[in-house]
Structures are given as structure tokens and as C-alpha cells.
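Encoded as C-alpha cells, here's the structure I'll be asking about.
Only one protein chain is missing from this complex, and each of the others stays in its spot.
Read from first to last, the chains carry the letters A, B and C; within each, the first residue is number 1.
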């Protein structure tokens, strides 16, 4: 099978390589063309611009760094819109906001093309291992056409209905994650201040009904006040804000998410926005001076 | 090895049976003596009262239903106190509050006995499978003596230091669990009201960094508004209250736990205290009349 | 002095009448022209459209029902923009969002006109009594020119700096008000459920350091579950959302406002959005079935 691939950052490169390894013919493009070389060695063809890739392939996958790049690749000169047409598909796997996704969707559809948003859950390692979770929404027929590719890229793909639902699902998941992070942080702090070992708490948690990879991964570094940015706190807080806005739209009251969001905001006000989102632990455990008066 | 065992409820019976199956000689006692029969068939001896069991065994394990029973077995006529003495150990694995535990500890210690509190995490199934998590605190020497028994009863035993720390550790774990339950409930509600499938949300969660047995176990029944009581909501709320009180003592600010506690209190006010603690979902998703005005 | 006045709703009519009574010459306009008659009887002239009013007067005050009306009066055919020019002033006293205000401000300023936003605090009665509180922001020179009018319309006018600050100040005030309303509601509920008289609580509050007109005015009807809409709950919730968004922008953590906002959202989900904002009391006191389990 033949597929186009736009965007060869950390994620995109790993994903395109997996497609090549599994028998796909892939035509790649990247803004910095030199990044294509490694993939050419693995058997890829090069398209000279997004329009050329679209022209050559029945459907094209994009994995771009942010909404600005996602829009530019579609709307700029030599962009996707110039060649997309009836019968061709465009699958945007970048993480973008609902507005961006719907702008792209409308433009593609107007030209007769098929559109699918398909943001993923998982970062570098799962991308390399073909273990992403794919949250697809939009044109069902295109989803079905892309299943062989999704089977290679991810451990599981979901079709979630209309465009926008992929982004919404990510927000809901990240909201729960943000509240859980606060819950863990409060538990670690309470353990510590009550004379219990935080390490033992993590061990006990890991043996019980709420054991989960995030506690296992983040807990030990939180104890050491180390927060190397895997998922930056300011992005987590933005997602919680958007999830709360979604709740506002639908009159859903979410006091735990709201309280968690305020803790992340406090962390931002403390200058921790670029650290990992687990740095909210600094807010929870923060004290000053000589303790209780 | 020889060990006493007081209390043959659902948990105690399974635990004593495991000890028997693994080569321990066990002398059992239960308030309703008929409950001992099944264990006698499996090879147990019977003690006619708690004092008699203590008298016969180097150390005795108790697994009683509540603080009242735990106190009665120790302090009443023919109780533990009448025979406990230097060289003998008493291990209370019941879930009791800190006050009860410390009363028992003092009384045992005053008679020269060794005391260990060892509440467990896990219910019927883990008890049967010898997969409990044991949170022991008190006399280190007795803990070490009991390791062979703990190895049979649980998948892991922790020694947490002074008496009271076992109960505290349980509170911290249950507090985190209560906040996580609220986070899940808010996520399910937001998904539903935003036009996403709750079942799909559970599937997505189960593939990611916050996948955990509780979400897997409770999520599907929450979607169906079904809350068969595994851990009653009123007990969960009591534990959150006690955890917050522990935080108050130590000047630890825990806004997420506090907000979760208020949700559980609201559930109590709605008459849901005897259902499973996942019934807090009824609070989160509750609406009335025709929706948003 | 001569002044234009656009918009003769409940507020505008009372304000224009006060200006007339106090010696101002007023040229009025209203979309439904018949509403002008009453003011003509009191001595007002009529302008046939907003442009005509602007043309005739050195400065013009507008008091319109919502952002849509505020924009229409300025940008539509025969609107303010057609005649505004160097030396003329436009004072918008409507309650509009920051975006609307800044759009109008830019358009007026581009034409050389002077702009002042001047939302008010206070409703019908204070408007009639000339007891409004005026939150002005924008062109300082225009503010000073309008002081004689503001002295008639309000008990106090503030100049708050750049355009947008008037709207922001209202949000901050309404945010505090929303949190206080929740605090009162919780207090009333706790009193009632603890066997104290809610009426007596209101009496005690009114004698102490936190006595305030809102508690005095809303408290008695809240006890009777009566919420005739003075300030609709959905507008209060919108203001809290916007205040929280302003906090988000500036990394200000506000957990009490956030928790209050979630209570108002719950009220919306219960269909109470069109009632007075004191109807959040229904959320706080809500129970179901037979009470605590």
C-alpha cells in the first residue's frame, strides 16, 4: 500500500519508519528536507512539498508540531489544499485544538476530500514500538481505509464519531490524569508530614486497586523534587482549562478538576510552567518558615 | 509452626484456611463457635475462648469485624489480656481506628506481651488467594517472627514503625483512592454530556498511563448506575474525614481530598451511604428537570 | 449642557430622565422610537438615528441591552461611526464584554473620536435615584468632561485607566459576590440541619462584622426557596467563568471562586439558570430520599 507522510519530527519519523518496515510504500515530506534522508535510506520516496505528496498518494498522514504548523501545511502555497480532491484522504494525527481541526476539516471537505483527525496518546517510545493509542474522528470511510496503517502505528485505534471528538477525548483523559496527579501529590505530602515513608506509600499503592503506570513513573522523582519535563505543566493546565470550558458549555459541574486546575495555576504563578506537570507537587507541599504557629 | 487465630468471618476463615493449607498448626476461636467446624475439618484445633488460644500459642492473629469486637476480644472476661504475658505476641489484623489500636497496644504491652497492628489492604478474593497487602506496625521482633505467616497470607508485608502507622497508611491510600474515584466520575460525566461514549473512555483510559484496576472494575457498573457495596460509601467518607483530620493535625493543605470529601458527604445526604463508594457518581452526574436554562 | 442618549430601556429611561430633571438638554434615540415620547414630555429632543444624535451633541451616552445592540448602534447604517469625529465623545455605559468594548473603542478612536466605557453597578432603583456606581475607563479627558453628568447619574464615579478595566472591575466584584452567596447558602444549610433557626442566623449576621445588604435582601427569600430573578444565575455563572479566565491569564489561583463556579454550573444543570443567582441555594441544600444512610 501507498501512503503520504508529512512531518518527520521525533514522532513522525518513528511512525513513518514503522510503516516502511511493515511493507508500506511511503512518500515523505518535511519542512527541513534533510530530515527525509534517513527515511529515504529505509526506502521512502520524497515529495517536494505537501501538494506533491497529496497528488501522489490516495491518502496522506500528517504529524506536525503544533496548530500553526498544521494550518500552514494545509493552507499555504504548495499546501495540501492545492491537490486534495474527491477520492483523496487527509489524516491529521497532530495534537491540535478543536478550532484548528475544524478549520482544516471544512477546507478539505469543501474540496471534496476526506478528512480524519486522529490525535494519539503516547509519546516517543510508544511511537517507535507501534504502541500508540489512536483517537480518530471524522470520515468513517477514511478511517476504515486507514486501519492497516493504524494497526502498524498503534496498539489500538478508536473511531469516535464527528470531527472534534478526538480532541475532546484527549481533554477528558488529561483532565482525569491532572486530578490524579494532585491526589498523588496530596497523599505523598500527607504521608511525609505524618511520619510515614513516601517510598513505602508508593510501594503500597503499586500493590493495590489504584496501581497505575503514572504513579510508578512519576512518584519516585516527585519525592526527590525532580520534574524533568515529559508533559509540561503549562500544557497540562491548558488542557484542564479546556476540559473545564467543555464542562461549562455542557453544564457539567466538576469540583475536583476545578480544584486541581487552581493548583496547576498556582504552580504556574510560582514559575513552574515549563517543568513536568508533576511539579504541582511543589504547590501541595509548599510551606514557609518554621511550620505551624 | 503453631499460631492462634481469633475471628472467622469471611476474611478470617479464608486466612486461617490458608495457614492450615501451608503447614501451620492453627488453634481457632470464633464468637459463634459453629463457624469453627469447617476449619476443624481442615485440621484446626479449637480454643474455647480467646484466653485459651493465647495460652496455647506463641502468637495469635485476630481478624475481627470492627473496633467494638476488637476491644471485646481483648478486654472482656476470658479475653486476650487474661493470658497474654512476656514472650507471647498478639497481632491484630482487623481494620480499627488509631485510638482502638493504641488502647489494645498499651494493655498488651503493660502485661509484657508483644503487639503488632497489621491491617490489610484487599478483601475476600485476595484473602482466599493469599494476596493481601499487610501494613504492619508496632513490635519489630513480633513482625519478624510472623513473616512466615505473612508470606502465606499476603503477597507483601510492610513494617511501618510505631503502632498507629498501619492505620495511617490505610487512610492515605484510601484518601488517594477517594479522590481518584471522583476524578473518574467527573470524566465519565463530561464524556457523556459532551457526546462521547463512556465505554470508549474506559477503553482509552485502560490503554494509557493512568490505567488501573479500580477504573477497570468500577467503571462499567458506574455507567449502568449500579453500585453493589464492595466498600460502602459511608466508610470511604469516614476514611477521607480521618485523613483530612490527620492533615489538619500536621497542617497539610489538601484541597482535592477536601473537595472529594464534600462530594461523598453530598452522597450521604442523598441516602447513598450504604452503597458502594462509587455511588458518588450519582452526585457528580445529578441534574434535575430539563437541563440548562 | 447638552448630551446625547442612546437606548431607553428600563435603565436608560431613568438615567435620561434624571439628566433632564437636573438641567441637561438631552437628545434621545431608541430603536423603538415610541419609547422616546415619555422623555419628550419631560423636555427631551429626538434624534432620528444614532448618527444624527452624535452629529448634534458634543458627547453621547449609550445604555444598551447587550453586546449585540451595543455593536449594532455603532457599526450599522446610520450608526455612531458615521458622524463621530475629532472633538466628539462616545460613552458606552452598557454592560458588555471586553472584546466588544475594545472593538468599539478602536473604531471610535480611529475616526478621531473620544471613547469611554462606563459600565455601572446597580439596577433599576439606583438608576432612578441617581445612585449608580460608575466604573469608567478609557479617555481621561472625556471622563472629566462627563463628570457633571456622572454626578447626576451616580453616587460615585471611578476612573480606572485603560479601556477594559471597567469590565474587569465588574468581574472582580461579581466574583466576590458569587463566592459570598455560596458562603451564605452553606451557612443557612448548616444552621438548618444542625437544629438552628435560619431566620435567627440572618439576624445574628446582620448585627456583626459581615453584615451586608445582599445577605439582608436575599437571605429571607432563600429560606423560602424563592428566587425571583434580579440577577439571573446564568449571568452570574458567566461572570465567574470570565473572572476565572482572567485569573488564568494572569496565573492567579482562586480555589474558592472555582468551587463557587462549579456550584453555579451544577445549578445550571438543574435547570435553574433563569432564576436569581441565589438559587444556587438549591444545589447546596439538595438531598434525596431519606437522608443519611
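We adopt the following convention: contacts are C-beta pairs under 8 Å (C-beta built on N, C-alpha and C of every residue); 3 or more make two chains touch, one makes a residue touch a chain.
Worth saying up front: this structure is predicted, and the values here are computed from it rather than measured.
May I ask which residue of C:182, C:237 or C:269 touches the chain that does not appear here?
Touches the omitted chain: C:182.
Check the options C:36, C:254 or C:279 and report the residue that touches the missing chain.
Answer from the full complex: C:254 touches the omitted chain.
In the full complex, which of B:12, B:50, B:219 or B:255 touches the chain missing from this view?
Answer from the full complex: B:255 touches the omitted chain.
In the complete assembly, which of C:36, C:160, C:233 or C:279 touches the absent chain?
The single option touching the absent chain is C:160.
So which of A:93, A:146 or A:272 would be touching the chain we can't see?
Residue touching the chain left out of view: A:272.
Which chain C residues would touch the chain omitted from the figure, given the whole complex?
Where chain C meets the chain not shown: residues 121-122, 133, 135, 155-156, 158, 160-162, 165, 168-169, 172-173, 175-177, 179-180, 182-184, 186-187, 189-191, 193-197, 200-201, 203-205, 207-214, 217, 243, 246-247, 249-260, 262-263, 284, 287, 291-292.
Can you list, in ascending order, the chain B residues touching the missing chain?
241, 247-248, 251-255, 258-259, 261-263, 265-266, 268-269
In terms of residues, what is the contact footprint of the unshown chain on chain A?
Contacting residues on chain A, toward the hidden partner: 233-234, 255, 259, 266, 268-275, 286-293.
Just so it is clear, only the chains that are shown with their structure count from here on.
Can you give the rotation angle that fits chain A onto its twin chain B by Cα atoms, in degrees and rounded to the nearest 5?
Rounded to 5 degrees, the superposing rotation is 180 degrees.
If you average the CA atoms of chain B and of chain C, how far apart do the two points sit, in angstrom?
55
Note the residues in chain A that touch 2 or more other chains, in rising order.
Each of 247, 251-255, 258-259, 262-263 in chain A touches at least two other chains.
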